[in-house]
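Yeah, one chain of the complex is gone here, protein chain that is, but the others are all in their spots.
Chain naming follows the written order as A and B, and within any one chain the residues start at number 1.
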Amino acid sequence: MNELVYLVPLFPLLGFLINGLCRKQLSKSLTGIIGSGSILVSFVISTILFWQVKSNGALPVDPLFTFIDAGSFKIDFAFQVDQLSCLFLLIITGVGFLIHVYSTSYMHDEEAPHFARYFSYLNLFVFSMLLLVLGANFVIMFIGWEGVGLCSYLLIGFWFKNDNYNYAAKKAFVMNRIGDLGFLLAIFWIIEKFHSADYAIVFANPQGTLSPADITGITLLLFVGATGKSAQIPLYTWLPDAMAGPTPVSALIHAATMVTAGIYMIARSNILYTLAPSVQAVVAVIGLATAVFAATIALKQNDIKKVLAYSTVSQLGYMFLGLGVGAYTGAVFHVMTHAFFKACLFLGAGSVIHAMGGEQDMRNMGGLKKYMPVTQITFLLSCFAIAGVPPFSGFFSKDAILSAAMQSNMLYYVIGVLGALLTAFYMFRLYGMTFLGSFRGTHDQEHHLHESPKAITIPLVVLAALATVGGLLGIPEVFVKDSNWLEKFLAPVFAGSTALTQAKPAEGNSSMELVYMFVVAAIIVAVIAFAWSKYKKYEKTTEPETGLGKVLANKWYVDEIYDAIVVRPLNALAGFLKNVVEKSGIDGFVNGVGRFVQYSSRQLRLLQSGLAGNYILYMVLSIVVLFVIFWNQTQIVQFLENIF
Amino acid sequence: MPIQYYLTLSAILFCIGVAGALTRRNAIIIFMCIELMLNAVNLMLVAFSKMSPAVEVAGTNGGTDAQLFVFFIMVVAAAEVSVGLAIIVMMYRNVHSIDVNFLNRLKN
Partner (left out) sequence: MIPILLIAIPLVTGFAAFFINTDKGAKIWSLLASIITLAIAVAALCEANTSSQLSVNAEWLPALGAKLSLSMDGMAKMLCLLTAVSLPLVFGATYKNTYNKPGNFYGLMLLMQAGLLGVFLATDALLFYFFWELALIPAYFLCSTWGGEKRIQVTFKFFIYTFVGSLLLLIGILYIYFKTPDSSFSIQSFYNTKLTDGQQFFVFWLFFLAFAIKMPIFPFHTWQPDTYEQAPTAVTMMLSGVMVKMGIYGVIRWILPVFPAAVVKFDQLIIVLSVIGMLYASLIAIRQDDVKRLIAYSSIAHIGLMCAAIFSSQQVGMEGVMIQMFNHGINVIGLWIVADAIEQQLGTRKFSELGGLAQRAPGLAILLVVMILANIALPLTNAFTGEFLMFNGLFNYSIWMAFIAGISIILAAVYSLNMVQKIFYGRTMPATEYANDANGNIQFVLALLAVAILVLGVYPQPVINLTHDSVQAVLAK
């Protein structure tokens, strides 16, 4: 039954090929069926695999073929299905399928070839993402890693006539590449030490092969890779710009799946991170900083997708915080619940944008509740989930991370809670500005407002349901003993790390934890109530932001700072090299040699005056010179001495 | 007489010849200067021949080699004069001058 594994990515690949190659022949409905159907088949197979793994544990690794055999090491094209990867399989194919279905309606205005192009990219993305999580070694993961980056590039720039979108796409790709370089160097490091990149070999006994310095280096480099892909400080700025892509793309790639690749990678290499506490601290601090930093920016954004984008960056920060404090299960749990509620939020936003005729500015929305009831209710449920209101899914997953943070360092916990409050505020600001109050758009837009078709609302309903109840998979131990199904399910993956940390007795007072949990939940509810009442009656103002608000609205000027310290100097350097060093320096030297030869030959030519007298003069002078030169030479001296 | 006297005279004659050949523009005078240089060499060769210690050594033709060279040079000089004067005559016919500076066609 192990061959089933290879079928999972095969179907999206087939879908990509069919849609890509026959894009001019296929009708839109056929394209949609092929595109979504291939993902559905993958989902079904993934479910079968999931049950197998659930009952029998991880499936054995069975290489398909040898990818690279360079003598000193060998990279197999092999897939590994264990608890972690099959959980991701379900998220990718499940959420992916819903988003494909959604897209058939959302992208319906495109011409047929572009519609097919869209679906082929989307299928290629799912294929790459599946490679990423299924690979049984770091190289296969890297293949998927770069593949999803490519699809992200293609889909952000899907509407390629718009130059701004193209710049956003390029920015995403290049910033990802910066991270990829770190990842690549980490892979080389691993290969140098282990002569293999297989998880089975690397994670079996890393202390035996690696020195502490090696572990620190490898984990740091891997983390650099993760910051690129998962949009953490300092490489996060591409993600908000990536909202240039179609909204379902933002939901699938830039919220639910691709950006969580970094979390998957670190969770996969958890044993290495557990062995490098200093790097874990770096991960936790960067994650926490990103979580709060992005949340502050989200407070002042007016573009509905930008708010969600910064919210994604912020939530990813929480996941890294979880990884940094050793709550690997919590981080993966948050990946899963985040996939549900954030996909739902993005799709809901897409539904709104669709109804508004492409309008994304929340200041021109308002009061959509009565026009779009399904979108509104699903959106509201997801907002509760992301804000962490019990018993929605986000509450449990965020709590799993925060309680681990509390055990690690109280400061992490306090700042993390602060970020959670900001999250609750900006999400309900978003909700209030969009759905409450009265409509602020043009009359024309108001006339067009409608609830979206079934293909859009059904995925919304499914995702909202998952966002609501998904948290039940990981009910904390403090409520009911042995109720955390996810933790037990994932235990084999994190067994190595657990064994290492077991030495430290887990301190913590369960009753105190409960108190903290509910105090925080109560504050969150209060914040929500505040935001609700504040933005229920939002009125459009033309007053520009001032003070801190202006800084936040301008995203702390990070883009401008990067532009000033990286992009411009590099451009100037490139220009200097091109125009000065290359032209005047190296080529100038080369041409200078040529010119020197020409010049000196022109000058030397003047010696050939054509006058016999001159030639004789040169001759005589040369003889005299020769005489002077050789005067001291013993032979001549002796000769002369002999005769005189 | 010590050989130095002959050699000094020969060197002076040679230098006069060189100076003349370099400074004068009249082809015939240059010609005469060249002859002067050749004869300076001849003088030196004869002097060496006469003064060579090899003259005293029995059983050798000591010293006569140089005199042979002198004859060669005189023959060559005679041949040179005949060819050279012919060239000068042709030159005079063509450019109505025997100034060597007219013959700078090699330039450019």
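Basically, contacts are C-beta pairs under 8 Å (C-beta built on N, C-alpha and C of every residue); 3 or more make two chains touch, one makes a residue touch a chain.
The structure presented is a predicted model; accordingly, all values stated were derived computationally and were not measured.
Within the entire complex, contacts from the absent chain reach the displayed chains A.
Only one of A:L184, A:L449, A:A467 or A:M517 touches the absent chain when the whole complex is considered: A:L184. Here the missing chain is touched by one residue of A:A70, A:V480 or A:I629, and it is A:A70. Touch with the chain omitted from the figure is made, among A:F16, A:Y118 or A:F142, by A:F142. For chain A, the residues in touch with the chain missing from this view are 65-73, 113, 139, 142-143, 146-147, 150, 153, 157, 160-163, 166-167, 169-170, 173-174, 177-178, 180-181, 184-185, 188-189, 191-192, 570-571, 573-575, 577-578, 581-582, 586-587, 590-591, 594.
Here is the rule we use: only the chains that are shown with their structure count from here on.
For chain A in complex with chain B, the touching residues are 608-613, 616-617, 620, 643-644.
Residues 3-4, 18, 21-23, 25, 100-101, 103-108 of chain B are the ones touching chain A in the complex.
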